[in-house]
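Input: one structure, supplied below.
Note that this complex is displayed minus one protein chain, with the remaining chains in position.
Chain lettering (A and B) follows the sequence in which the chains are written, and residue indices restart at 1 in each chain.
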Amino acid sequence: MDVLYKVLVDPFLQMGGAPDLFVQTLWEGFVVGTLYALIALGFVLIFKASGVFNFAQGIMVVFAALTLVGLYEKGVPAYAALLLAIGAMFLIALGTERLVLRPLVNQPDIILFMATFGLTYVLIGLGELIFGGSPKVMIADQLLLPKGDITFQAFGGIVQLQKIDIAAAVIASLMIAALAVFFQKTRIGRALRAVADSHKAALSVGISLNQIWVIVWFTAGVVALVTGIMWGARSEVSFALQIIALKALPVLILGGFTSIPGAIVGGLIIGLGEKLGEFYWGGLVGGGIESWLAYMIALIFLLFRPQGLFGERIIERI
Amino acid sequence: MLYREAGQYKTGYTADMAVFPIAQDRAGIAIILAAVVLLPIVANDFMLQAVMIPFLVFALAAIGLNLLTGYTGLLSLGTGGFMGVGAYACYKLTTFFPEVNIVIWILVSGLFAAGVGVIFGLPSLRIKGFYLMVATLASQFFLQWCFNRVQWLYNYNASGAIEVPERYLFGWALTGARATPTVRYYVVLTIVVALTWIASNLVHGRIGRSWMAVRDMDIAAELMGIRLLPTKLLAFAVSSFYCGVAGALMVFLWYATGAEYNVFDINQSFYILSMIIIGGLGSVLGAFFGAALIYILPIALGFAVPALLAPFGLHIGADTLEHVRLIIIGALIIFFLIVEPHGLARLWQIGKHKLRMWPFPY
Partner (left out) sequence: MTNERERRQSNDIILAVEDVTLSFGGVRAITGVSFDIRKGEIRAIIGPNGAGKTSMLNVINGFYFPEEGRITFRGQTRQRMRPHVAASQGIARTFQNVALFKGMTTLDNIMVGRTLKMHKGLFWQIWRHGPALAEEVEHRKVAEEIIDFLEIQHIRKTPVGRLPYGLQKRVELGRALAMEPDLLLLDEPMAGMNLEEKEDMSRFIVDVNNQYGTTIALIEHDIGVVMDLSDRIVVLEYGRKIADGKPEVVKSDQRVIDAYLGVAH
């Protein structure tokens, strides 16, 4: 009974007893969830347009941020470094298309996945070789990102919001909105959706697959750069982020591999779920459950709804 | 010219179904076995401790993962976790029952890993492909967390690590600081050879065919009367058994003194996965090729490259070499997927085929 009380009752009493802490935790979860959603967004873009499950999205986030900070440390002005980092992401997109995707066109999904797995190793090695493996501090000030916090009294206590977190949420929302418009309204966006439906059909109406892939990988690279800047500003730029970025996978499972709204909702569910879980229930088993809670949430969810939140029920044909 | 099958007539299906149907292959295997058995006579401790033992341990783990991913088509990123289960189970068993021989516990600990593998394999009933991969990630991170946080698992050691006790086999020190690499090498070799033989038997028989049928087209397999869940769970169990034994061997007979929880982190899973991609998915032999290329090649490069550069007055740091190693592994993975998706094992087969036909191209 004692255990049941601790698991089922006590956490909710705590939430009610200290609403300021509860709101603070919710906010934490919201911000983390937004960042997960951004990483997942990069996955979704590439999966939609090329059917590739891009394992390298996480390392692209690290690589982009590392290039930015690394160049700045080598004396390049902040905004020039930003442009160069965008350029680097373009080069990665171009190189991936030319050296990985094009030779592997029409291969099974699992082969393409493993190729991006190889790409991950290349990018880790390259990043460490050029910029070194030690963690770096994001140049948030130089990029004119806000710092400090807003503190206000509410919910019977003090709630503290970091300005960088607010900026992250705003920028993420803008980015998602821009991508949605890009996908729905522009000619390239229509081509992307056509490619997503069928490679062959898209080719037959004169869409260049190679061009589309470069564009979409580049877009995912820019999303990765933004994610990297925001995440870097919240903590630091290090290769450990690549492991954290794997949490985009449960997000994708909740949201579906091809749905942008799904990525956002999934990101928020995972972000809120793991922060609340860690804060209110983690202590019961010694803490640190954040490292696996996201995966467990996704796993349990999958058992009941294998097609994800927004996926349609798949009718198997034979 | 030596590699010909002319004159070797098969007189029954047994001969045709042999794993090595050609006499030269059997001779080759015998020579390799003799060589590895006699190796300690010529090899120094470094060769055994830093090259051969790790190579064998990784090859065993790669066989395990290959049974699951290469043969049954279930993508797993949980190898590190399952290896850890083996290591920690072995540690607990030998502290509870120190009088029982450690070799027995190493094998039994594989059973614990198999049990855990089955539990985390249960979702494979309803989910497949990349979705299942997330399930294996859940097991990886959850198990890693257990190794770190559940103090009972490492006997409340202040270091938070497994401290390998001294154990003996026929009077020789097998684990702990006093065990010689030669003794450990022979035990590892025996276990790996035996388990390789068993894996080869399994994949060449009914069970292996069921696994491959599920991999290639699960719906058709079910319509042939193969029950999907038991087949997949058996793959999880056998695969995890191999990984578990590999994990126990790693801590007790390779590291030999102790290991921390982060040995079994997700990077270990990635490492083994890269071995089977390069070595060849769906090939027992490929696991050895992959382990050799991924583990031994960088060691060789570590000696060769600085030695080659030294005459030119160039110096290359250990860090740089490590970074270059990662780039090479990644590039090799992509290269193999493009050129030969079935890895080194297939190249080996093609090479043998060419040799048989030589000097004719077909």
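Observations, loosely collected:
One rule holds for everything that comes next: a residue touches a chain if its C-beta (ideal position, glycine included) is under 8 Å from a C-beta of that chain, and two chains touch if they have at least 3 such contacts.
Predicted model, so just to flag it, every value in this text is computed and none were measured.
Among B:L234, B:M275 or B:I329, only B:L234 touches the chain left out of the display.
Residue B:A221 is the one among B:C146, B:A221, B:A259 or B:I327 that touches the chain not shown. The chain omitted from view is touched by exactly one of B:T94, B:S210, B:S239 or B:Q268, namely B:S210.
Although one chain is not shown, part of subunit B still touches it, namely residues 12-14, 17, 198, 201-202, 204-207, 209-210, 212-213, 215-217, 219-228, 234, 282.
As a convention for this text, only the chains that are shown with their structure count from here on.
Those residues of subunit A whose C-beta lies close enough to touch subunit B in the complex are 53, 99-100, 103-104, 107, 109-111, 113-115, 117-126, 128-129, 133, 243, 246, 249-250, 253, 257, 285-289, 291-292, 295-296, 298-299, 302-303, 306, 316, 318. Within the complex formed with subunit A, the subunit B residues making contact are 73, 75, 123, 126-127, 129-131, 133-135, 137-138, 141-142, 144-145, 148-150, 219-220, 266, 270, 273-274, 277, 319-320, 322-334, 337-338, 341.
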